[in-house]
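Every protein chain of the complex appears in place save one, which is left out.
For chain A:
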Amino acid sequence: MDIVVEHLTKRYGPQKAVDNVSFRVKGGEVLGFLGPNGAGKTTTMKAISCYINPDEGDVKVGGYSIKEHPEIIKKNIGYLPENNPLYQDMNIIDFLEFIAKIHGIPKYLIPERILDMVRICGLEGEKHKLISELSKGYQQRVGLAQALIHDPEILILDEPTTGLDPNQIVEIRELIKRIGKEKTVILSSHILAEVEATCDRILIINNGRIVVDGTAEDLRKQAAGNEILKLGIQGGDVNDIFENLLNLETVDSVDFIDIDKQLFEVQSLKEETSVKAIFDLCVQNNYYISELTPTEKKLEDIFRQLTLH
């Protein structure tokens, strides 16, 4: 099932939470929805899952509009809201049974589905506990279980790993990856590494507008500027090496990283590479290279660069 978001706009008072956002998610794709807090991620997800009505624009899921056929869309969506609200006074089995009934799963299939969910989400040891007695990580699993119980084609997860410890984060990520092989998944987060690890495609949203739409690779390329090398050269005087590096034709600037260890940061001119020139320079002067690492711009930096203004 494809999700098509068309010119979605939602205002809260005078403030536009989402401003004319359009994008498309193909069936089977795992989309990472990124953005700083308050960027409009949650609002967009709420609109897709038929919780709020957009002021303008429309969302179509599998060809059905959220305005005309919310009941069909809701059946095909598994939604894990932000902060994972659950009925705290119910135990896991009762809660999952309630959700299964609401989804209209036939009665004879319900016990089987519940057991499947308990197994998939790793809730075996806790299944008779009250939800209020569970730790946050287990509650998150219950949240995932309720989103998955009716075997939806589309899964919308709003910050599924907030508040989890590193082990739990890894487990939940694995789970999402496994699910993502068969289903369309939209996942929001403000942690880049998470999105990079789990998603096929990244959508960065800021102040209600889409700033980037592409893969992690595209994103790097788009923000990549000049070549930057971390370079270690031994076998000569630091200052001589520095001078020589600066005199290379392709080099734009040179900085010291560590004078004692003779480490430099070499930035090349636009669309040039200085690797060969550096190597030739070393051969001519009998220097030797102790380190040569191309510095990749981190996704975090790109993210900051794109969302800071």
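Convention: contacts are C-beta pairs under 8 Å (C-beta built on N, C-alpha and C of every residue); 3 or more make two chains touch, one makes a residue touch a chain; residues count from 1.
The criterion applied here is as follows: contacts and distances are computed from a predicted model.
For the chain that does not appear here, its UniProt entry gives the protein name "ABC-2 type transport system permease protein", which is one of "Acyl carrier protein", "Aldehyde dehydrogenase", "ABC-2 type transport system permease protein" or "Ferredoxin--NADP reductase". Within the set A:I77, A:M117 or A:V195, the residue that contacts the chain not displayed is A:I77.
Across A:V4, A:M90 or A:I120, the residue that sits in touch with the chain not pictured is A:M90. Interface note for the absent chain: among A:C50, A:L248 or A:I302, the touching residue is A:C50. The chain not shown here is touched by just one of A:Q146, A:N206, A:N244 or A:S268, and that residue is A:Q146. Although one chain is not drawn, its touching partners on chain A can still be listed: residues 46, 49-53, 71, 74-75, 77, 79, 81, 83, 85-90, 94, 98-99, 101-104, 146.
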